[in-house]
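Let me begin by handing over the structure; questions about it come next.
As you look at this complex, bear in mind that one protein chain is not there, while each of the others sits in place.
Chains here go by letter, A, B and C, matching the order in which they are written, and residues are numbered from 1 within each.
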């Protein structure tokens, strides 16, 4: 059986900047933004996940939300970018346990071997657009848009029962 | 003990009896039996009736290619299924089976009258008749043809079972767990590659299960098999799946598998899926699917008791069942000789071996004679007798392909036939890999491959266990090598191997009239050799034509038994080489695959996602009636008491116009457009001009396709110089974002602007009505929302009841309106707060239907209802939304195309029925002259139509040819029960045309 | 050639079926024809039949790179209907249905046109609006199409689930009673036999590699695998391969070719009395005269000539069928195949003259070509014979893509909100 838990919201931003702005943005956020798609870097409660060539998901503690906004506002004039808060856009589930990876293959079409520990990616879970992060061998987070979450969550539970049935 | 079971023999569990029923009669079986082996153990051969002639049929094979022994099975309510292969269905306590395509019973079948008339029912007979009298086709002929068709009965109840699916990735997928597959798996598994090994049978072993006497590495076959399976099972990198069929081989090494999980269990565990579909992407695929034994084609080759020699061998060795008391063999291949020896050793009398070949391995002949079997070489079978069970076969000598002497009759209760072996290359063919005819072995072999795969063993005509093991190991090693891993092919020593060779024939020579012979090729579809020859005679010269004209190969076995025999005969009839005639294409699935497995989890609530807003639960509690809008469900109206929709909507409209209504607008798409070039981007995408729009202000935005037709619209707020909050239609949100990204990334990559979907970041409550501000004002902090400070079409951040909010002053109803956006987690909290606070104004929640009426009263369009993908801004009467001074925007050039500026276009107008009580039907067509004959010249149609409570009459919008020029003129709407007259109103605005109510 | 009838069948049965003649003799191409038709599908063979029968033009060759009827004619789900929205489409498809009604007798070949009725399911308010628009337009155009309540739909098609709690509940349906299905192969064979009987040469397994134009720009003939064949008129009826063939004549087309998949179940006794289509869940289903459930799917997303198609689309299609007909979940898919469909930007066909003298085309049928076979073939024959379009196909020009006068049935049904 796999543990499926919804995590509380902290603060999450979609961040976009051209290549030339990565250094300034890293400084503003306090984390060196990884530039390989799928790469992830963290500093304290702040974490940056590279989702595309000019796109990052930035996570921070809820208490740091305003500070993050202010820090980026400070560099906008010299480093034009887009910082949009998306904290409430999605639900994030933690999926952990020995069969966590196998459970995810119920809906994730990509080779889970490509999702290495400490990396993340946008992909699909069943028909739901999702962001999948592998935090440890047997621990993942799956973020899906709010209104898609019940479908994804229920599917995870249905499949989890297959493990319980031993089939 | 069943009469034909040999004590202790086979792989069935003799200490575990199982009972099931066949046509209501209890059958004693053993755990490990299939329905077929259990029936045979009880001496039951007659199991079904054929498709066309309803001929009695028995069990022909021991595998998934079985064409005859198809049964209906059931295990309780909703769990009936037709056409199950008795040769594959494992028995369990409580299983019920029934024979098919017979009435009233299997032994007394009225449909067998067709067999007496078989001469009429030749190939393609229905194309030639049933045409006169003309009227008889629909009522008499066609129903008759259809009633005669079909095999089993369809299920009639909903299936309660659950189906599952997975994606899987591996280094090597091995299809087939026989000798070749096992050797490949050992080789690949020991190299450390991740391996998936699948087999359709309930256990691994393939032909080894039927050949226990062979010795491998010093062990008997089954001991070796046990050890091998144990080793593979012990490897963490190897996954073994039995009862799993590779159904199709798709692009770039994706193979679909269907795994049967519970069909063999008397009591499946709770929540267990019945079947699971696997979509396996393998770096390398090894196809070790073996070969199928081919029937011989001779008169009476379909009687119950006539079966494949290899199948008899399988029933004997794997299931401990003898298929008869006294058998006769007819073969063109050595393998049947070994089957005969095995049966004879087990106590079955073998009366004769008839071999079509003049030369047969002398050791076989000597062995047979030593065992007391009569041997007839260079001979043919010209017929069999026995209606429900074969009782004899007639043998005659052959010289130069013709019967050359008198025939004699061999008594038998079983005929074992073997016409050679056909490599199973279905999956290889799915890849469009080419096949090449091997004239020596008379088989098709894999030739040029298109995917990363290896074919091993009998699938490429490698015979004998020693060679097959080596071939499988080599294929495994080749796969491993392609992966860049090292791993030598595992080697094996084999003794007591039984290799062999044989010939492939068209129909066997006969001394009778070949036109009268009932020599079957496709057993299930009743295609006979003479049907193939007739098709060719009628000009069907392509093998595809022959197949379609005769239906050869189109039965549930999809030609596994019939293709090569059909080809040999067609080739002979055409006088063309086999390789010029070619093969028909094998198509997925390899064996028929349950719909439920293909549908997987996507049933009921999970067939497709239902998106719900954060406020949905409140609406549900309040008894709202919902409607689907794209993937969302939205509250359509909130009935009170016994109200119907119209009563509820009238009440909701009235409440909103007179006091205050609240509406969940969360589903509208939202895109945040941010960056120094945001305004330039907006100018290029939308028709409207954006440069002069001040931060804090909003504008209606209109989006066209490059073809000039309206695609989407919505209110767009400029938050700051560099930041826009774009709203889209509910259904249009993903499309619009994709379209914007497309232009941005590929046409204008130099623009410094980025797009982010915020649809679900925000929950949105729309407040509309003269009391909207009164409700909101006390709750808002950080913003003056008076008309002067915050006029219509404004946007600003503030808090509402302490919640962080982005507040819009906009209206889709014509009333004073606000839209409160809060982070989604607060959506329900905001709604309930406004609901409570609004009680003093009799606040009324309203749904999409009221929203539609209110906006129609104001003449606001709904994309997709008033426009349909062929409507330009001018057609819709909103060319004011076009920035005339802009040099370009998406769709601008198309608006200048000849037909888009031509007169006579359909324009959106208002329509008022002469009788104000008449509400037009949406979709109703409009004409100038209702008295004209059909076909009428139609001017357009009604797009929106409602009862307007505020106006006390009906209103409608319509697209009408040259509509605006018809202002004040009558048009007619011919309905089935009379013509409705209506007056055109060039403007679509019916209510408050001055817009005074917006300015409160 | 033997006239087909119950009597001829009976007589031949007595003689062991030895005296049947070839339905279409194999021919080597002549040096010149009056008309060469490229593509021996139902449309191309039908054109030859009508050229010969109605216009007296028999010096015609129908040339195909494969075997006749081997393209989409032999690969479709055989649905026939004419309840289209626009006058232009309704005119074309209803003309076809008129011809379907007597096609067996016209060809002396039983094409098994089965007037089973086509039921199109509405699942939401938008569907209702759209269907009503169709029904009203059809009524005023004289095209049969009626509205059914969910209960009436269930009565017409008992396996239908009208559970209001379904993800896509059935809220009503449009029924065209005279719509139905036909035996696809028989259509190609019947036309081939009839055309051949009237003197048309059918040349199979002979690829047309190019269309040759003279110095004045007019068509001179076709280059083929068996050499040049002279013809002043060439009609291209090559479905997915139209772009490739017309490229050689210097005519560039607004076409893209997509893989389209379909499947059949194992055969069962009659259970499904009509044709049911649901555009919202993307599936259509009927039962063949052999007892198989015939199920159509959508196109894959990318252009292709591979005739393969992917598994996900099949999964979705079967899930959709099981959603509307939950009793079929334990049925099995027996065979799945792919075709290549040529799709125009407005999803309506192009039938008529091209801007090259002597060159005609019939293409762009997308997923809907089979139902139009007799109608399109008939008006194309007219166009070729008279070098001017029949009024029915006059709107289906190539020029409409320049002027913008599109016939966009799909856009008319488009969903937004």
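Just so we're on the same page, contacts are C-beta pairs under 8 Å (C-beta built on N, C-alpha and C of every residue); 3 or more make two chains touch, one makes a residue touch a chain.
FYI, contacts and distances are computed from a predicted model.
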item: Protein that the absent chain corresponds to, by UniProt name, given "4Fe-4S ferredoxin iron-sulfur binding domain protein", "Sarcosine oxidase subunit delta", "NADH-quinone oxidoreductase subunit J" or "Sugar ABC transporter permease"; value: "Sarcosine oxidase subunit delta"
item: In the full complex, displayed partners of the excluded chain; value: A, B, C
item: Absent-chain contact - pick from C:134, C:167 or C:308; value: C:308
item: From C:256, C:289 or C:323, residue that would touch the chain that is not displayed; value: C:256
item: Option from B:745, B:786, B:840 or B:970 whose C-beta touches the chain left out; value: B:745
item: Subunit A residues touching the omitted chain (full complex); value: 37-38, 51-53, 55, 109-110, 114, 121-124, 129
item: Subunit B residues touching the omitted chain (full complex); value: 167, 250-254, 279, 281, 432, 450, 706-707, 738, 741-743, 745-747, 749, 887-888, 892-894, 896-898
item: For subunit C, residues in touch with the removed chain; value: 241, 243-244, 252-257, 301-306, 308, 310-312, 345, 401-403
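Criterion: only the chains that are shown with their structure count from here on.
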item: Cα-centroid distance, subunit A relative to subunit C, in whole angstrom; value: 48
item: Averaged-CA centre spacing for the pair subunit B and subunit A, given as whole angstrom; value: 33
item: Touching two or more other chains - residue numbers and ranges from subunit B; value: 165, 279, 605, 608, 610
item: In the complex, subunit A residues that touch subunit B; value: 9, 14, 16, 18, 54, 76, 80-90, 102, 105-113, 126-128, 145-148, 150-151, 154-155, 158-159, 161-162, 164-167
item: Complex contacts: residues of subunit B adjacent to subunit A; value: 162, 164-169, 261-262, 269-273, 279, 281, 601, 605-606, 608-614, 631-632, 672, 674-676, 722, 752-762, 823-825
item: Subunit B-facing residues of subunit C, complex; value: 4-6, 8-10, 12-14, 16-18, 20-26, 66-70, 74, 87, 91, 102, 104-105, 108-115, 123-126, 128-137, 139-142, 159, 161, 166-168, 183, 185-186, 189-190, 204, 265-272, 281, 287, 289-291, 306, 308, 310-311, 314-316, 318-323, 326-337, 345, 400, 402-406, 408, 410-417
